[in-house]
Structures are given as C-alpha cells and as structure tokens.
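Every protein chain but one is kept in place in this view of the complex.
Labels run A, B and C following the written order; every chain starts at residue 1.
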Amino acid sequence: MSTVAERLPELAAAPIPVTMAGALNQALADALATDERVLVFGEDVGTLGGVFRVTDGLATRFGENRVFDTPLAESAIVGTAIGMAMNGLRPVVEMQFDAFAYPAFEQITSHLAKLRNRTQGRVELPIVIRVPYGGGIGGVEHHCDSSEMYYAHTPGLRVVTPATPADAYTLLRQAIDCPDPVIFLEPKRRYWAKETTVLEPAGAGIDRAVIRRTGSDVTLISYGGALGTTLEAAEAAAEDGISAEVIDLRSLAPFDEDTVAAAVARTGRAIVVHEASRFCGYGAEVAAQLSERCFHYLEAPILRVAGFDIPYPPPNLESHHLPSVDRILDAIDRLQWPDAVNGTKAGR
Amino acid sequence: MSTVAERLPELAAAPIPVTMAGALNQALADALATDERVLVFGEDVGTLGGVFRVTDGLATRFGENRVFDTPLAESAIVGTAIGMAMNGLRPVVEMQFDAFAYPAFEQITSHLAKLRNRTQGRVELPIVIRVPYGGGIGGVEHHCDSSEMYYAHTPGLRVVTPATPADAYTLLRQAIDCPDPVIFLEPKRRYWAKETTVLEPAGAGIDRAVIRRTGSDVTLISYGGALGTTLEAAEAAAEDGISAEVIDLRSLAPFDEDTVAAAVARTGRAIVVHEASRFCGYGAEVAAQLSERCFHYLEAPILRVAGFDIPYPPPNLESHHLPSVDRILDAIDRLQWPDAVNGTKAGR
Amino acid sequence: MNPSTSLPSRPADLLPSEVPLSLIDPAGRPAPEGELTMPADEVLQRLYRGMVLGRRFDVQATALTKQGRLAVYPSARGQEAGEIGAVLALREQDWLFPTYRDSMAVVARGVDPVEVLCLLRGDWHCGYDPARERVAPQCTPLATNTLHAVGLAHAATVKGEDTVALVLLGDGATSEGDTHEALNFAAVFNTPTVFFVQNNGYAISVPLAKQTHAPSLAHKGIGYGIRSVLVDGNDAAAVYAVVSAAVARAAAGEGPTLIEAVTYRIESHTNADDATRYRDRAEVESWLVKDPVSRLANYLTERGLLDEQAGAALDATAEAQAAQLRARMNVDTVSDPRDLFRHVYAQQTPALRRQEQELLAELAVTEATEEDHR
Partner (left out) sequence: MNPSTSLPSRPADLLPSEVPLSLIDPAGRPAPEGELTMPADEVLQRLYRGMVLGRRFDVQATALTKQGRLAVYPSARGQEAGEIGAVLALREQDWLFPTYRDSMAVVARGVDPVEVLCLLRGDWHCGYDPARERVAPQCTPLATNTLHAVGLAHAATVKGEDTVALVLLGDGATSEGDTHEALNFAAVFNTPTVFFVQNNGYAISVPLAKQTHAPSLAHKGIGYGIRSVLVDGNDAAAVYAVVSAAVARAAAGEGPTLIEAVTYRIESHTNADDATRYRDRAEVESWLVKDPVSRLANYLTERGLLDEQAGAALDATAEAQAAQLRARMNVDTVSDPRDLFRHVYAQQTPALRRQEQELLAELAVTEATEEDHR
C-alpha cells in the first residue's frame, strides 16, 4: 500500500485533490526532505503513521533516526524537543489529542515559550508542536478540547491553525521554518476535508489572517474547525440579502489586528465564531480589541458565537455545543440593523 | 515563638491588625478546627509553615495527619487531593508559586475541573488549590506569573482572588466550604499588607464582586495584586476632578457580570486593570462582555491597563511591566471626555 | 505509621522474580511449586466464570461497534485473567480505578454493563455511580488515575477506614510522570494501594521494547522502596493469588505493591485501530496458544472442577447476558440537552442558566419549525 507521502510529490506542481491530513503529510515529507535538521517524533507517529495517519509513511521514507516513536510521556516529548533544538535540530512533535498536551504544559509555558527571552535571544527554539484539536468528530471525553487560549495567552508562543488543506500545507511549512516555537493546531474535523489545490510552501505570511469571502454588511471572524460553518452561514445570510465578509484568522498569536480591524471598520458589524468555550475564550480578545479600535465605526456590539461554558460534551450532545449556521444567523439578526424596531443606536 | 495561628483566635471577634498572610493562616486554622474533613498539604507547608508562612504553626496544632509536607511533585499533590476528595475529605493544597502549578495542569484541567460533570454530579471535589501569584515582589523568573486566565477559561473551576486581609479570610473560608474546586489565587505582594479588621467567615458571596470605592465618572475594574494601584489611581483622579468607582472582582470565575455591568451602565466608561499580559488576558473577557452588554451606555471604548505581552520581566524591570497609577490615569485621560478636542463620540 | 517495619530487610528483596510467577502453565497443568498458593477451588470456579462472561461481554461490545451502537471500544480480549483475577481479589469495601480498557473488570465488579458502556456509546460520560460501586470513572488520560487511587487510599488511612485501592494501568502508562509520582507518594505515605500494570506488549502501536529498557516494569518498585511482583498475566489463579496477597498486605498497613502482569492484547487497540500495521500474525498466534480462558478450563477439567455440562450452562449464561446487552443497547437513548449545564458546578451559575435558556429557546424554535413542516 503506497502511503500518502509516496503518492503526492510528483503531483505537487499541479492542482490536486488533497485532504488536510494528506497536505500535512506532504508538508512534513517536504520539510524532512529539504532540511536535514528536521525531526518528527511523538506517540505512534513512526510505524503506525499517527492515529490520524498524518505521519503515514514518513518513518519508512526518512528512517527511524528522523521519524520515530517515543515512550508515552508528553512532557518528555516537549522537553527533549527543547534540548534537541538547543543542539541545532528542528523538532516537529505530535501531541496525540488536545487534552494529552496538558502533561507538557510546564515545559511549554516555562521553557518553550520563554527560553529565547530568558537568554536574550541566544537560544532559539524552532519547534513545532502539532496538536489535533477541537470537536465535531463524535470523540469521547478528553479528545475534543479547544485549547488555543492556553497557548495564545502565553507570550513567546506562536499559535496557528489552518482551516483548509492548502493552508495546512503552507502554514506547516512556514511553522517548521519559523525560528519561534509554534503551537500548530489541526482541526480534527477538517482532516478528511478535500480540496483541489496546489500545495505551496509560501503564501500569506504565517502571521496573517486572510479574507475568505468578501462582504459589506458584517464581518464574520473565525478559524480552524469553525470556519466551515461560518462560511456556510455567510452563504445562507446572502440568501437573506446580507452580505457577510468572512475572515479566517489562521494566526491566533500574534493576532493580525490590522487586517481584521480594517474589515470591521468597513462593515461596522462583527461576529467572532469559535468552538472553544466563550468565557475567556479567544473571541474575548478579538471583541475587546476591535471594540476599542473600531469604537466609532461599530453599529452594534461585537458578538461571539462560541461553545458554551461547559466541559466538551459527549458525542450525542456535541451538536448542541458547537457553533451552528443557525446560531450564526441568529447572531447576525441581533446586530441592530437600521430597520430593527429596538436596540438601534438611535434608539438609545 | 508563638505562631500567627496561636496568637489570633481570641482576638478574632474584635477588629485586629492583620496581614493577608495572617488572615489566610487564621482561615486555615479555623477551617481545620471546624471541619475535621479539612486537610492541608503541599511542599514545605508542614514543619516550615510554607515559604510565605501562611501555614505557620498548623502542623503543630493539628498534627501531621492533617497538615503535612509532601514529596516534591505538583501533579501528585493535586492528583492525590482528587482521590482524597473522592473519599470524603476536603483538601486544601498549596502550589509553592504560580509557575510551579503548571506540572499539575493536566490533573487540574482534565480531572479537577471535569469530574463532577463527567459523573453527572455524583463525584464532588471540594478542593482548594492555593496559589501565591503575580509579581511586584522582585521575584526571579518563574515566581511572578499571573496565571488566572488558564484557570478562568476552564469550565468547572472557580477562580477567586482576594485583595485585602479581610477578604482573604472570608474567601478562603468560603472556598473551603464550597462544593466546587476553587483555584485560590493569593497576590504575593499583598501578603504583608496590614488591615485592622474583623475576620468573618461569611460576607459577600464567593462569587460576588464588591465596590471598593464609589464614583460616577468612570468604573475601574480590578482584582488581586493590582487593586491597590487601582485605588491609588482613583484617589489621584479625584484630585483631577474625576470621580472613579473601583470594583474588586474577587471572583474571576464565575464573573459577577450584573454588579459590574450595572456600574458601567451608570458611569458609561470603564477600564480593566490587571497584572497579567493583556493579550487574551482576563481583561479581554471583561471588556468583551461589557462592550456587548453596555453598548449603548458606553461613551468610550473599554480600555485595558495590563502587563505587556511579554514573559514576566526580571526584578530590575518589573516596575515597567506592572500597571501603574500613571498608566491608569493616562487611560482615564483617553476616555473621550466631552471637553476633549478629538475623539469624542460626537466627533466621529 | 512506620512503613519500613514490614518491608524485606535487604533492598534486593524488593526486586521481582526474574520470570513471571505462575500457578498454571499455558497447557493448563500445575506450574512447578513456587511461592504462590493455589486459590481455593471455589475461587478458581468464580475466576473461570468471570472470564467466560467477561470475554463474551467483550466480544459483544466489539460487535456493537460494527452495528454503530458503540462509537468505539477498546477490547481486552486476551487479558481476561488480569481483568477478572485482579478484580475478584478485591473485597467489598475496596475501590477499583480502571482505565478505558477495563470495561470487563468494571462489569466483573458488578456494575451494569449498559452503564459501563454509556461513555463509549456517546452518551453521558460515566454511566455509573462511582461512590456506590466503589469504582472510579474509567480513566482515559493515562496514568492520572494512579494518583487518584493513592489519594483515596491515603484518605482511608487518615480516616481509619479499611479500604484498599486497586489501580489498573497499561505498560505505556508507566512512562508517564504521574505513575512515578504516584508510586513515590504511595511509598512515602505507606498507602494501601495496589498498582496493577497490565503489560499487554503495546501502547497502541508502540511495543514494550520502545517503551522501556528496564529488565521488567516490576523492577521499578525498588526505586520507591515498594515491593514488586512479576506475574504471568494470563494465569488467572496466579493473578488472583498475587493481588489478594497485595490487598491483604495493604489492609494490614504494610503499604503498596507494584504488580506487573505479562499478557497480550489480542485485538487491535480499539476497533478503529488496525494492528496489522505494526505487528505480525505469528506474534498474535504465539499468544493465542497461551489463552487464559482455555488454560483455566483445562486445569479445572483436569481437576474435575468443570465438566461439559457446567461449561455448557456457563456458555448459555454468557450468551443470554450478551443477548440481553444487545437488546438493551439497541434501545435508542435520548440525552437531555439540559444535562449540559447541570453538573458543571454544584449550583448553576447565572451565565450557564442563560446559556441553557438560549439553547432551550433554540430547540423550541426547531421543534416548532419541524411541527410546521409536518
């Protein structure tokens, strides 16, 4: 059985249909082929090729020296990656699921994020931590956390999350090349989403948001697993005559405030959509910044469509928790449009 | 040498001068005396009485069975506390410093926060995790983190932080009595702040914010270590003719939105002040919620005076990082007062 | 509370045996005389019964995944001796701390199998009442349950109660920091905890040789001053003997024991895994020969403790239980969305109350719309 990594290379120049998992696999393969300092390791990433098959075929192709399984210990995976980076390598490690990165939290927060700063720039840690995150796949407890906020609030880390196969490829290549540590959040429920595209190592910068759909009435801001729903909602809104712009943040830290603020200043209305719990979630930062920066442009408060403030629910109930098209449309309705009866600015 | 715990009891009815460390010590002593299910343990909390002397004298008074030193392992401290609570005890544990709670992050996030929910309420974890947090004491690296956001964003946890000795006592007693797990953040730089007060187990609810100073022009919202500076700033603003209200949040999770929103609706202007980094910091949630809820009452955007988006700096530079009276006054200046030349709402 | 009194005087006596202890050999014959005592006949019969029922339950659960009735199921096939032997060694008042793999053990402890499968069915998380059953929720974050077991056991000591906590974990989980911290706390506080490591050769795809370089996992005990035992994990009699002894020692105030049971996971990691990607058929075959169920069957038959009739009756019971489980699992469950908000805190917060109301309003609209469309 040929692996994704073996099948793709010759096709990479022309647009090909590729899943996000395939694009990530390709990105790893190309990085391994291009830069011999790159290593890939973690739990089950070698022989098995990862529980999501993202590292499929890499151990065979690049050898056990460069792509290997580790013992089962996440703090050790990150901690040894730090030591390896101190010795000139560029480790790309996998945490098997979001909640299983928590044992590594001390290494991530106290060392990975801070070592450059603590050494006044003398020690560089070009490490990528890949984390399959978020829900929407009917996963059981501990397998569906949206943990972006823990990392985004930690200075020194970059946090990026692709929402499309093309972006998955580009962002992962950029993350591996980046001199800063990158928490690379892979939205699980997009792994098997297919796109016909050319995989390119360069593209919008690793710290840039992109506009996925232009619109003039309202700006919908989203990322990762929730982007698809947000685009659907924009589509549905168009049928109701509302022109919604959709921004894919891609980089959660740093936040591409210029791109987003310009869009919101234009439309005067904005909604942030994400899976993570609303309370102290990433949307809070987006809303707080935009409320300050675009204060005089806002026709309505910035709303957040997010997960409830609850632990991620069991599969049978997850659909209630996740942002839905209806919920986004409902939020759009609440944006105090001029023809609304109550709650316009004028009506104060 | 008599310990704080031995010296205080008989005085507790009349106002006495007491430090925050003393008040916390008294709260632990009283809880241990009142409820035999209460245990106190952690690193150096027994014989030594804690590196901040908060548990001074307790091991002697209550015995090594109830107040004891553990081996040096934070995940184990929280993990065994969980097991003890499952067996009917009420552990109060100490993490020696903020950053040293990170090894326990998995136990806190995946178990402590979720076990009630995972068992549909059948398992209750009335555990208090005391964490000396924040800066302002010239501490070296890893000793000054403001880690509230990691916990506040995790559903199932309560997060409280006292700013005065009286509140330290009340909140700690309430936290110990609370059926939910409580992350109890003790602002290190207030440990030695004295107040003459009566220590009372009841008071404003564990989930309530209190108004520390009334005012009509602007609402300053703060908590923990930054509250003192905020009060000073309010004092200074009064000299400039601005009447600032100051709210002490006390409970970060849940957030007492009614109290705060009512105040902000009244003044129409608000500033959140905290030590933690601004980006994705707690102030983001406060600003986002209030911007939404008080949209039509706001005369100016809600501003945040917070730490920079950097790892906590070394002692020689920490004064630049921490919110200062000047910085708060400066933020007040930027609140688009009617007589300002630019940037009023009218001037849009 | 002086933990050292009952420990062997020479440190090296804390080491496990070089080969796993056993009572019954793979062919079902009595193993050469050793330090273990054969459990009573009645116990052996209960062990056998538990294993047969456990295996049938396990097969049924795997079948339910194919019918879409279970989202996922991690089979313990091949590990019946460990799952049943360890649990039957517990006393009424003791606690079990199982992992995701140990549904069979939880069922053997007496919990309703439908409750046990609640989580894997996609419904609410922990189906049973942990305090009533004295069984912690099945634990997924690896090794974290070792600390809960130590804490629960220590609380029993503090309260003067006679309760032992048995924690199950896998070979992979021994690599996690929490296992280390738990063994150390247990030793320092001399808690009545039994650590039962089911070394089934793999952590998903990672074989033991990539997990550790130790002579055996049981060799870790001496580093904590904990007595360690290496046991044949496919020999239910030996597992029972070893765990019983450890429980008795713990109950007598002699502290924790670390047990490594050497066994094998016959199925893939879960139904979603494909074990052929990382191990070959020959290896699996070599373990099928050591099957724990037929091993005990052979021994019991030889000893006249099991005849064809009793065997058939037991099989029939197992079938009946499986049929009942199938039937009960085929009933669609309805999860109440309000449960999402009920158990986050002891008392609902205002924010959660509002969120609940938002959801209920939304559902009312959906229902109304559906009505309309009828």
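In this section, contacts are C-beta pairs under 8 Å (C-beta built on N, C-alpha and C of every residue); 3 or more make two chains touch, one makes a residue touch a chain.
Bear in mind the structure is a predicted one, so any value in this text is a computation, not a measurement.
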Missing chain: touched chains present in the view: A, B, C
Options C:34, C:215 or C:350, residue touching the unrepresented chain: C:215
Candidates A:61, A:118, A:213 or A:296 - the one touching the absent chain: A:118
Residue in contact with the excluded chain [from A:51, A:82 or A:199]: A:82
Sites on chain A contacted by the missing partner chain, in the whole complex: 39, 65-66, 70-71, 73, 75-76, 78-89, 103, 106-107, 110-111, 115-124, 155-156, 158, 178-180, 207, 254-255, 257-258
Hidden partner chain, residues of chain B it touches: 43-44, 46-49, 51, 69-73, 75-76, 99-100, 102-103, 138, 140-143, 279, 308-311, 313-317, 320-321, 326-327, 330
Where the unshown chain meets chain C, residue by residue: 3-4, 11-12, 14-15, 18, 175-181, 184, 187-188, 190, 210-216, 219-226
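The rule is simple: only the chains that are shown with their structure count from here on.
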By mean Cα position, the chain sitting nearest the middle: A
Relative to chain C, chain with the most remote C-alpha centre: B
Rounded Å distance, chain B centre to chain C centre (Cα mean): 41
Multi-chain contact sites of chain A, meaning residues that touch two or more partners: 75, 99, 102-103, 141-142, 279, 309-311
Numbers and ranges of chain C residues touching at least 2 other chains: 124-125, 141, 177-178, 339, 344, 349, 351
